[in-house]
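Report on the following structure.
One chain of protein is taken out of this complex; the other chains stay put.
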Amino acid sequence: MQGIIRTIRDGSGFDILLLGLALVYLVAFSAFPIIYNIIMSLQTVDMFTITSFKRPFVGLENYSTIFAQPIAATVLWNTVQFVVLSIVFQLSIGFGLALFFQQDFPGATYLRGLFLAGWIMPALVVGAIWKWLFAGDFGVINYVLTALGLTDDRIFWLSDPNVALYAVIIANIWLGIPFNMILLSVGLASIPRDVYEAAELDGAGPLERFRSITLPLMRAQLGAVISLGVIFTLQQFDLIAALTQGGPADSSNVAQYWSWQLSFQTYEISLGSAVSVLMILFVIIVAAAYVRSTRHEHSY
Amino acid sequence: MKRYVLLVIGLMMTATYLFPLYWMYLTALKGSSEIFQYPPTFWPSDPQWNFLEIWKNRDMGRYIWNSLLIAIGVTILVTMLGTGCAYVLSRVRNVWMEIALFAILMMQVLPSSLMVTPIFVMFNQIGLLASPRIAVILAQTAKVLPLYIVLCRATFVQVPRELEEAALVDGSSRIGAFFRIMLPLARNGILVTSVLIFLQSFGEYVYARSLIAKNELQTATVGLQTFMGPNANDWNGIMTYAAIYVTPILIVFMLLQRRIVSGLTAGALK
């Protein structure tokens, strides 16, 4: 007994206890739903058998049905573009803003706080507003572009099949900026100023300092923000539902929305689950890359 | 001088970013067909001030109270469960920790809309649906805990290891070092992440909608949906409601986060 108390106070028992609490909680509440979805992807499920376990297994049939659908390739390519473009721009804009507001000028901290608006506004509202901003006929974006003489014709952001996906991506980048910016600000703030000062004395320019100090010391933050950003982006649903419903003609359909359409619009729940499991595979790759990257992170 | 140039640039960037927020306020004041008008109006032609009416008619006080309860519950639970875990994951380096980190990240993989049915079935079995707000807190905690752990872990990584070791050499216990050295030094990250978790839980929608059957216990985001009727969405109502809901939180957190990123200097640590 004494030994247990001692190891919790001072030894590895302390680590195991802290880690165990969270893991047990997650296994209890999250692992079950995930496994449930994986199992459903191997069965024939409809809306009315969704809560029972007695369902016929069909092996990988749902997966072959999914890949045989004509839109599968479109959706896959759209999803890749959606994730990669969203992450690249969210991260670079967010990082840029974090660096900018790190500088000393009046009101910097207040202004930075205002960026939280994107995180607070309800999804329903964000979707509706972007839909109006992008509207071909009465949208503000077209109004501004034509007023500035940047375009002659109206761009039908949401109903032109060549543009719709990018419009959704732009809105999603807007949504992701606060998350990236605020968290990277925290990371930047914990890099001590004197490290920079020392480098400056050694004659390192701003770019050199960014490359040799900021980036390496931000490694943990960047890894966390990127991997979580990918997961968030893969869960972005409200925006697509509000803006284009995956249309026109599936030109802006992505995996998560397709999965939802299958499960909740045409009630082909097994197929919807199969798509979600394919997305899990994708996240496994991202998570593994992130975990590997943590081997190289360090404090100063 | 340079500081004011930066201020002007900062103002311009913030204004651009906040344009959708402005549009929300503007739409709250517009007539519902004026939304569809071209050229768009940047100021309402006939402003309609419905704020008090919406607040009273929709019983927003009660909705917001429920949202607050849930958000506070989730934030407390998440910080209690997650902080220690994040610390351990940042300090101990071995293959088991990598597996644990990987598993935790994977727990975040499915969107709520796919998690909710199994959770509903499970909670129904164990009778948790009888206390629906607690049910939402538990489900939402599971949803955001991985996020919290991964982000806080990054913060702990940035705290120099030597500081903790020095405390241990001085005879402090692990628990003592954790509370006296690590937590204070990681407080920025913990605070910011908790704020993000709080705000996200405040806006939680899928679980509340599905797990809470009684209108009196519903949250503000579910209340917002009641403006969406069959074939007829009351966009002015939605935007008015959203403006009431967003403004105070935005102000509070704008002031709060000011304290957060105050910056550290290495000298202060040594």
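Just so it is clear, A and B label the chains in written order, and each chain counts residues from 1 on its own.
Keep this in mind: a residue touches a chain if its C-beta (ideal position, glycine included) is under 8 Å from a C-beta of that chain, and two chains touch if they have at least 3 such contacts.
Keep in mind that, in the parts below, contacts and distances are computed from a predicted model.
The subunit not displayed here is recorded in UniProt as "ABC transporter substrate-binding protein", chosen from "4Fe-4S dicluster domain-containing protein", "ABC transporter substrate-binding protein", "Osmotically inducible protein C" or "CheY-like chemotaxis protein".
Put simply, the missing chain touches A, B once the whole complex is considered.
Within the complete assembly, A:51 is the residue of A:12, A:51 or A:151 that touches the hidden chain. For the options B:50, B:124 or B:173, the residue in contact with the chain missing from this view is B:124.
By the touch criterion stated above, the residues of subunit B touching the omitted chain are 31-39, 57-58, 117, 120-121, 124, 129-130, 209-210, 213-215, 225-234. Within the entire complex, the positions of subunit A that touch the omitted partner chain are 47-52, 135-138, 156, 158-161, 164, 243-251, 264-268.
Everything that follows uses one rule, which is that only the chains that are shown with their structure count from here on.
Centroids built from CA atoms put subunit B at 15 Å from subunit A.
Against subunit B, the residues of subunit A that register as touching in their complex are 9-11, 14-15, 17-19, 21-23, 25-26, 28-34, 36-37, 50-51, 97, 100-101, 103-126, 128-130, 132-133, 135, 137-140, 143, 174, 177, 179, 182-183, 185-195, 217, 220-221, 223-225, 227-228, 231, 235, 237, 256, 259-260, 263-264, 272-273, 276, 279-280, 283-284, 287-288, 290-291, 294-295, 297-300. In the complex of the two chains, the subunit B residues touching subunit A come out as 2-4, 6-7, 9-11, 13-14, 17-21, 23-24, 27, 35-40, 81-82, 84-85, 87-93, 98, 100-111, 113-115, 117-122, 138-139, 141-143, 145-147, 149-151, 153-155, 157-161, 173-175, 178, 188-189, 192-193, 196, 199-200, 202-203, 205, 221, 224-225, 228, 235, 238-239, 242, 245-246, 249-250, 253-258, 260-267, 269.
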